[in-house]
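With one protein chain removed, the remaining protein chains of the complex are shown where they sit.
Order of writing sets the labels: A, B, C, D, E and F. Residues in every chain begin at 1.
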Amino acid sequence: MLLLEILSGFCLLVGGFLCVTGGIGLLRLPDFFSRVHAAGLTETLAAPLLLAGIMLQMPWSLDLLKVLFIMILVLATNPTATHAMAKAALHGGQEPQIGNGNGQGETSSKA
Amino acid sequence: MVLLAFLVLIALAAIRMRDLFIVVMLFSVYSLMTAALFMDLDAVDVAFTEAAVGAGVTGVLMLSTLRLTGRWERRPSHGPLLPLIVVGITGAALIYGTLDAPLLGDPAAPVQQHVAPRYIEQGPVEVGMPNMVTAVLASYRGFDTFGETFVIFTAGIAVLLLLGIQEGPETRPGRTAIGDQLVLRVVVKMVIPLILLYALYVQFHGDFGAGGGFQAGVILATAFVLYDLVFGEGDARLVVPPSWLHRLGALGVLLYGAVGLYALFAGKPFLDYSALAHDPVHGQHLGVLLVELGVGITVFSIVLAIFYALSGRRKAS
Amino acid sequence: MSGLPGLYNYWIAVFLMMAGFYVVISQGNLVKKLVGLSLFQTSVFIFYISMGKVADGHAPILAEGVTVYSNPLPHVLILTAIVVGVATTAVGLALVVRINEAYGSVEEDEIQARDNAADKATGRSGGSGESPRT
Amino acid sequence: MTGELQLLLILLVPMLGALAVLAASPLPNVREGVSFVIGILLFLLVASLAADLSWDAPPTLVLAEPIQGLQLVLTPEPLGVLFALIASLLWPITTIYAMGYMRDHHEVNQTRFFTAFAVSIGSAMGIAMAGNMLTLFVFYEILSVATYPLVTHRGSVEAKRAGRLYLGLLMATSIGFMLPAMIWTWHLTGTLTFTPGGIFGPEVSSGVLSLLLLLFVLGTGKAALMPFHRWLPAAMVAPTPVSALLHAVAVVKAGVFTVLKVAVYLFGIDTLASIAAADVLMVLAGFTILMASVIALRKDNLKARLAYSTISQLSYIVLGAMLGVAAGAVGAGMHIAMHAFGKITLFFCAGAILVTAHKSRVSELNGIGRRMPWTMAAFAVGAVSMIGAPPVAGFISKWYLLMGSLDASHWFAVGVIVVSTALNTAYFMPIVYAAFFKPEDAPAISGQDDHDHPDHGEASWPMRGALMLTATLAILVFFFPGVPLALVQQMAGL
Amino acid sequence: MDHLAVLVVIVPLMSAPVCVLLDRSRPAWLTSLVAAWFSFGAAVMLLLRVSAEGPLRYSLGGWEAPWGIEFRIDVLGGYVLLIVTAVAALVMVFARHSVEQEIPHDRIARFYAALLLVFAGLAGITVTGDAFNLFVFLEISSLASYAAISMGRDRRALSASFQYLVMGTIGATFILIGIGMLYMMTGTLNMIDLAARLPEVSDSRTVRAGFAFLTVGIGLKLALFPLHLWLPNAYAYAPSTVTAFLAATATKVAVYALLRFVLEIFGVEFSLHAMPLDRILVFLGLLGILSGSLVAVFQRDLKRMLAYSSVAQIGYMVLGIGLASVTGVTAAILHVFNHALMKGALFLALGAVAYRVGAVTLREFAGMGQRLPWTTAAIVLGGLSLIGVPPTAGFVSKWYLVLGTLEQGLWLVAMLVLFGSLLALIYVWKLVEAAYFKPPPANAAAVAEAPLSMLVPVWTLVAANIYFGLYTDVSVGLASRVAHDLVGGGG
Amino acid sequence: MRYVVAAIFLAVFWIALSGHYTPLLLSLGAVSVVVSIWLVYRMDRVDGEPNRLTPSAGLFGYLAWLLWCVIKSNVDVARRIWSPSLPVRPVWARLETEVETPLEKTLYANSITLTPGTLTTDVRDDHFLVHALNQEDIDELRGGEMQRRIRRLGI
Partner (left out) sequence: MLDAAILAVLVTMVLALVRAFQGPSVYDRILAANLFGTKTVLLIALGGYALQWHSFLDIALLYALVNFVGTIAVMRFFEYGSDTEEADNGGAR
């Protein structure tokens, strides 16, 4: 039991930390496309971690399955939404800011 | 408190923004926050509905309108003084009104005293379902809900009168931001069955937990809205033809009414579900199930019809 | 948060209502008006739900070991009111779409101006001295 | 036939007649025949009612009860019967006249004309028989509305303006003054029934009574008391039969009749004497008499002159009513009858001249007596009646008025009557003189008056017959004033 | 028999989806017609019964009030219900041709559904005994009427309808706030229960604020003077049927709501004496009368003219309530009835004209007396009633109103009321003059009189105008009875 | 067959959600599953893109691997964000791909997006457009580990 609680606490803490990190990233990063990465950060690992954190605390019941469903849903839909957003932004005239020098971005392939 | 602060911030931002797209998005977020607040105030069912309706349906409908009317609001030509005065007076009146109001959460407030205890104490016994909100909604105040169903039906009629639905498949939409995204299509196709089942789950579990016909109808409609958004309206209309919708909507309302009339013909008052079975509580249960079904069908079809009507409209050249 | 003393909840609800109300009566864009209307209504819902809350109460769904429930009646009322709100918004949006098709604009001032121009053109101006605003 | 039924028929006959006229609209002869027959029928009805009426227990016919406790009720009383008799007697005569006039004058919309005419007479009957103020008011308003199409009959800009003024003034005064007065009275006393001796108890202060009286009398726009007299000259754009019957008899008499009724049956003659406003009104009436006479003197248009003469004569009645003595009321009542015969004759003549000679100005009438001797003779009779000289009807009523004034020691009233008689003479006699004794003018510059009929003769028979009949009546009444006098004295409680 | 109370609302309500299912114009019309007449019959029987036996209570769902929702029909409710159903029954007869001409063919069935919903909503407001249920019915009728109004052929119908939607929704939300505050202080939504429990808490600020919000909200729906801006355009550009129906019923029902809340639930003592509502109502009523009538005088579109006239007429009703006396309230209730008769007749007649001629401005109206004699005559008679010329119904209500003002010694008010009548004379007379004393436009095509199905309702209402100007046992009798109940003998 | 699998899956979903096992609710659940499947069947008929994903051991293995990648890149990105100098040099590159079926493409694209630091912005027939925070991320993708694993799933 203690193990579970420690594990849960760890998950929650790390999840929370990553969550805030994503938020900071959202603010700090220079352009839209980079910010997408930051957003992805909070969603891909932070969300499951947080959910896992409460799963570990919960008594065994069907609710656990529900949390799992939520997790799957979040994991399935968020990257998709992010991807759709990125694509839309690209077509909507957002120029990705390309890092100086070493990236030979093939911006010409823009549709 | 934090939620309320969020709400205030969002509301202020919504006033200042002139990009209506953003305003609508903020409104959706606002709704979502309100729903969270409702959760905190123990109003589970309301939170459920607000999330599905305010953030979901309303937002989508507004967005589809914006597509037709343009994104930018012009700077208002009138000074804000007069509205501010009106708002100031109204707000002052409201604040004045709250001064004598019972404090938040006071168990001795009149609200908690008079009518409510019976719902809480007797509701589960008399109507036979743990969710008192559903008991009150569908049975004690079933007639309000009957009216509510008609409100949504009326809205459907109104939108159909105003816009009509273009029948049959249309050509694929023009260059929208989603375009023809493969990833989206696959994921959405995977998610939709879950949404459908979830909606039906919500429909039939209103007795036990949050949810009920209205929420279920909205979620079910949302599934098709999602399908329409990603696969284009042509496909969506082949799956659920518009010509079904207004008929379904009417049938749902009639189902509700028929349950009421059945009671009436059985010599009981209108909507008295105990007439439906020998055991009154069983009758109540059956009645609630049926009327919730009616509500669900109506809400689903009308919401979808409204969405079809708005999104199928072509931009005036 | 549920232990919040007093009336702040109401006051903030009032502030939000007024924010929505302000949008309705001050903005010329019809869509924004509708957004304001929805804001207004949603805030009224907060007001209602607040009054049903019982301190340390639980959601009014029968559960074991829970004795204090919040009042279900405001919830029911607001469920209905939410439906009314979305219905109104839907009808309003449909109207906006039609107005946009008929006038080519969704700005109140422009619509007014176009009506007046049409009036002058057909000479049917009926002394519409008061310009309906708000 | 019971009294109730008679009353009902008196009201219904003209109204149904209006419908019959409408129905007969495609057949002009039938239409006018119907008009005439109904007129005769009505007169017979009124006469038979008058004949076997017992004043102690008059029949009462309740029509409806629009206000709780306040009915629409018809109850004949002497003055009303007199008014009804006159109106119904003159109606068939006017119909005869109108047939000639309308055809000779090639008027359009004749069906509308005869229909509205019948409705007007019907409402005049209603006014006459009204058993309480509300009933009177109802028919008063119907009369205003029903006569409106007659005034605007021609549809010209001028006619419409006149119609607007007509209706506006009549409605404004009745709704603005009479209605509140009525409602206030109802509020104060709880009744509006015409009661000999009045309905106001001693608890109503004289100040309130004064105000009420002012409201009632000023609210009776049809009495054409200055400053509410403007509609009457304006209404002269109507076809002459209208002017003759309605604006010499039915409408204006309805007005003064109302004043008289209010004075006698709501306030009571005795009460009236103690009310300050009565004196104010008397002065106003006197002023109107004199002013209108002076204006009449300056009018060249014959119908306008007659109209101002009417205004002046009407105020005699108001004056008489306001004297606050029985003799004054008798004089006023008699004047309603007496003035009618004279004035209708005058209007008939004016119409005949217009239709036959196409002349409408006094200054054009030189020598016309030689071409239209019968017409102008009748005119002379009417003029004498207006002046109030024997042996014509006008003398009797003026006599009683003078008696009343003396009775009440109202020297102002006496003075007014004397001076106005002189003025009357001044504006009527020159016409008679010019018609018979001045040489005919040469036709005006030819070409301008294409429609002039230099070789016209006497008016056509219906017109001539009608005007001679009324002139004869005017003289006959002088010699046999029994019926009207008896009725009026009954009213005044003598 | 008991079930009539609920059937009177349910039948039209449920006929609406039936119309949608039928989806063809003729059967839809027939359904609406039957539903409306059924309701009318039911309303008559209910009123008879209620006036004989006292209020009728019907617990919906078998749950007794205050827990469940109840219908409660008393004389006031039955009276207004009768007005609504009667007008609906007549309008439905009228509707067939008019709707076929004005509404696109494929939408007729839905249009009837909307019309039925408006009707059922209004009827529901009058019978319900639950404050929140009233709000629900209000919204049903409002939403349906937004749609129905927007079906007018002029594009301004759209903007008018939108404006109505915004203002109506604000009004409804205010009502919702008001109901919420009352609920907050009493814990009940049932009207009788509210009335019983309010006095205990009536000096709390919450109740006062709730009162203010309810009144303003109803005022918006009522088109009370400064809040009337939505009304003229909405009435002017809506389809004829809708205009006639709404003008004759919608504001009446709002007056009903005002009476119900102000006089019954809050009680005279609180509303009119503790709160200064009486003076406010008198003042606003007067302003409404004068401004409405004045603006009406300058209108050339006849529907607009009559719409402004409606603003003025609402002023009369509100004024009557503000007098706070038995006579004043009698006048208000009576005018509710009479105004329904006259405006119903007038707007229906205009609809008949529009059916034959198209637009109805003063210019088109020239010579109408010859072109459409029966319809025009109806308009003239209706107009006379509007002015208050005896022996029409309008006169009777004006009588009571002026009597009410005089009882209170409000001389100036009485004078201004009558001045309003004179303004009405002016605008009605402009119409009469145009109809009878102007030649028809040169290019006017010869038109036949409107079909009988339109003329009969029009003339029924006109006849009612005159009948109720003469025989007022029913109209005044009921009104004064209600007024006595509401205000009490002392008032 | 597909639908049977889907139905079973949905039934499990229902049972998980429901928590009430009365005959009434179970039968309602059955009805619900049938209705859902029917609607999905209609959709498939219309759009011709039926869903073929069936759970298998390989898939779970892949997911586990992906999770590891995600954790790695998360740490990496978090480190960059917190670093005061903000060491990001965004690049945008074309990534040649060999995956064929729509499902594979979806999985690949989503996997790329799912790992922070890389983001698929467009999916083409034979290449993706990928945006990355740093060049190294792109290089790693070009290493093809992920693509290989996906192809091995054979979906």
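Quick note on the criterion: a residue touches a chain if its C-beta (ideal position, glycine included) is under 8 Å from a C-beta of that chain, and two chains touch if they have at least 3 such contacts.
The shown structure was predicted, so the numbers you read here are calculated from the model rather than taken from an experiment.
One chain is not depicted; across the entire complex it touches A, B, C. The set of chain C residues touching the chain not shown comprises 2, 58-59, 61, 63. Although one chain is not drawn, its touching partners on chain A can still be listed: residues 8-9, 12-13, 15-17, 19-20, 22-24, 26-27, 32, 35-36, 39, 42-43, 46-47, 50-51, 53-54, 57-58, 63, 66-67, 69-70, 73-74, 77-78, 80-82, 84-85, 88-89, 91-94. Across the interface with the omitted chain, chain B contributes residues 2, 6, 9-10, 13, 16-19, 21-22, 25-26, 28-29, 32-33, 35-36, 39-40, 42, 44, 47-48, 51-52, 55-56, 59-60, 63-64, 66-67, 70-72, 174-178, 184, 188, 191, 195, 198, 202, 209-211, 215, 219, 222, 225-226, 229-230, 311.
Rule of thumb we're sticking to: only the chains that are shown with their structure count from here on.
Shared contacts of chain D and chain F, meaning chains that touch the two of them, come down to nothing at all. Across the assembly, the chain pair joined by the most C-beta contact pairs is B-C. Of all chains displayed, E has the C-alpha centre closest to the centre of the whole protein C-alpha set. Comparing the centres of all chains, each the average of its CA atoms, the largest separation from chain C belongs to D.
In whole angstrom, the spacing between the mean C-alpha positions of chain C and chain E is 26. Residue positions of chain C touching 2 or more other chains: 17, 21, 30, 51, 73-74, 77, 80, 84, 87-88, 91, 95-96, 98, 133. Across the assembly, chain B contributes residues 94, 98-99, 101-102, 109, 111-112, 115-116, 119, 141, 144, 147-148, 151, 154-155, 158-159, 162, 181, 183, 187, 190, 194, 208 that each touch 2 or more other chains. Every pair of chains meeting the touch criterion is listed here: A-B, A-F, B-C, B-E, B-F, C-E, D-E. The touching residues of chain E, counted against chain C in their complex, run 132, 135-136, 139, 143, 146-147, 150, 155-156, 158-159, 161-163, 165-167, 169-170, 172-173, 176-177, 180, 183-184, 189, 229-230, 232-233, 295, 298-301, 304-305, 361.
On the chain A side of its complex with chain B, the touching residues are 69, 73, 76-77, 80, 83-84, 87-88, 91-92. Residues of chain B that touch chain F in their complex: 181-183, 185-187, 189-190, 192-194, 196-198, 200-201, 203-205, 208, 227, 231, 235, 238-240.
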